[in-house]
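This structure is in structure tokens; I'll ask about it shortly.
A single protein chain has been omitted from the complex, and every remaining protein chain is retained in its original position.
First chain written, first letter: the chains are A and B, and each begins at residue 1.
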Amino acid sequence: MDVLLRLQELGLELPKVPPIVGIYKPVKQVGNLLYVSGQGPTVDGIPVITGKIGAERTIAEGQEAARICTLNSLSILQDFLGDLNRIKSVVKTLGFVASAPHFNYQPKVIDGASHLLVQIFGEAGQGARSAVGVSELPFNISVEIEFLIEI
Amino acid sequence: MDVLLRLQELGLELPKVPPIVGIYKPVKQVGNLLYVSGQGPTVDGIPVITGKIGAERTIAEGQEAARICTLNSLSILQDFLGDLNRIKSVVKTLGFVASAPHFNYQPKVIDGASHLLVQIFGEAGQGARSAVGVSELPFNISVEIEFLIEI
Partner (left out) sequence: MDVLLRLQELGLELPKVPPIVGIYKPVKQVGNLLYVSGQGPTVDGIPVITGKIGAERTIAEGQEAARICTLNSLSILQDFLGDLNRIKSVVKTLGFVASAPHFNYQPKVIDGASHLLVQIFGEAGQGARSAVGVSELPFNISVEIEFLIEI
């Protein structure tokens, strides 16, 4: 099924491509692999979900942050590929969760990204994954996710 | 030499395949590369070594945690491949160590994984590696490791 149609069905639309905040490429291709730079929960480059999960933010807010990271990554991929239907599978997800002391549900937070990818791509949206807690993220965002994509 | 025989020689046996705790695949293959999802020191999915290294846990306990992460990953690979002898080399290890303030021996902890892989696979068990300290890991596990494997 067409990815943009599927997003529409889910009531979602691709956000604007996030601005670049540093010296890097949003996507780098080697062979059939696309390395996507770590994305955060930003809209037009402005962080919209900030603060530590488990203190300032709930798990549900963390999941929403993970969803926005994912939509930003898809927007970048659409810009790079011209057609999201060229995505064959999600290979790997590395999720960093800004965690308050004693917050230990990082996988639940990153499930916000993984659930969306499965809704869009079906089984192909499910890849390998690691989820860890970190003390600080850029611009105080609550979640940062990097994806490895197969085309 | 046969990997399972080698494990036996070392007095080790593969644990049961860890249950999945989130929306991801334990292993994702692209070409001859296997991306293994981050594993922790769990038995039957229950964390057995928890708490920060350098406070609640010693370096030796951290090394044992890293060994268990590795055995869980091998169990997942056995389940995926059917035959661990198909492993050609360990390409990359990314080790996250739940670290107490001022604990700075993350490489020593992750050596617990690397030493075991060299015991099993010889020089092929030694790949590139990064080891870092993080503030919180899922379910309060002391170590999380993700492997990239070549078949």
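Basically, a residue touches a chain if its C-beta (ideal position, glycine included) is under 8 Å from a C-beta of that chain, and two chains touch if they have at least 3 such contacts.
Keep in mind that this is a model prediction, so the values were computed, not measured.
**Q** Of the residues listed, B:Pro15, B:Gly51 or B:Pro107, which one is in contact with the missing chain?
**A** Of the candidates B:Pro15, B:Gly51 or B:Pro107, B:Pro107 is in touch with the missing chain.
**Q** Contact with the hidden chain only, please: which chain B residues?
**A** The list for chain B reads 32-33, 89, 91-94, 99, 101-108, 110-111, 114-115, 118, 126-135, 148, 150.
**Q** Provide the residue numbers of chain A that touch the chain removed from this figure.
**A** Touching the missing chain: residues 21-28, 30, 35-38, 94, 96, 134-140, 144, 146.
FYI, only the chains that are shown with their structure count from here on.
**Q** Would you kindly tell me how far, in whole Å, the mean C-alpha position of chain B lies from that of chain A?
**A** 25
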